[in-house]
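As you look at this complex, bear in mind that one protein chain is not there, while each of the others sits in place.
This part shows chain A:
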Amino acid sequence: MGMLEIQKLSKIYNGKVSTRALNNIDLTIEQGEFVGIMGASGSGKTTLLNMVSTIDTPSSGKILINNQNPHQMKKNQLAQFRRRQLGFVFQDFNLLDTLTIAENIVLPLTLEKKSLKEMDEKLKAVAEKLGIVEILNKRTYEVSGGQRQRAAIARATIHSPVLLLADEPTGALDSKSSRNVMEMMEKINQTDGTTMMLVTHDPLAASYCHRVVFIKDGELYNEIHRGQNRQEFFQEIIDMLSFLGGNAHELSAVRV
């Protein structure tokens, strides 16, 4: 039994024209696995992530996270499930301007009304791991994008979630910061054994994963596993993307 079980998942958006965004997806992510989701624009990546992160509900099919089905929960229960079991990293960081970095990071714990001592310990540990101790008392607009994303990762992991979900975490970052952020994610995956699911356009980011799953027109198309070498894996991803009809020629291998 995997940490995340997706069974026959479909999503249809009903509008003037109904769109079948996801069709019959089956996917299992094991405990401690780091999985990337890739695909062309409009292929259904965000939709899939939203289903898993319980932000949106599936039209049919089932999702089990740690053997629980969040889509059967009530709304308030669901919010609690999200902040206890899941961690989120977003492209736009989603940090609050009115809070300092430290306050942003401990926010999930304060909502759980944890003790000050516990919060301080966890904050210290996670800040050291992510190398953001110096900026803890700064505000979000006083630090760089990379630092902001690391703070967001700290917030997403401070409560030791069973599953970390990331939607384009490097989308707003330059390549150096991207690399740095991905290294942090890799480190957390290795040291804490946190299961991770990452949606990205960026082959560099995807190359840090153990496995990359490709979606085409709402269906699982293919998946490739990483061997020993990240450089090789990166090349494989680019090849796969160009095969899928992406725009691989725009991506240069120089970034690796």
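Simple rule for what comes next: a contact is a pair of C-beta atoms (placed from the backbone, for glycine too) under 8 Å apart; a residue touches a chain by one contact, two chains touch by 3 or more; residues count from 1.
Everything that follows uses one rule, which is that contacts and distances are computed from a predicted model.
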Item to complete: One chain of this complex is missing from the view, so tell me which of "Cell division protein FtsX", "ABC transport system permease protein", "CbtA family protein" or "WD40 repeat domain-containing protein" is its UniProt name.
Response: "ABC transport system permease protein"
Practice prompt. Kindly state which of the options A:N94, A:S160, A:Q190 or A:N222 is in contact with the chain not pictured.
Written response: A:N94
Practice prompt. Would you write out the residues of chain A that touch the absent chain, in ascending order?
Written response: 53, 55-56, 75-76, 79-84, 86, 88, 90, 94, 96-99, 103, 106-108, 110-111, 113, 116, 119, 139-141, 155-156
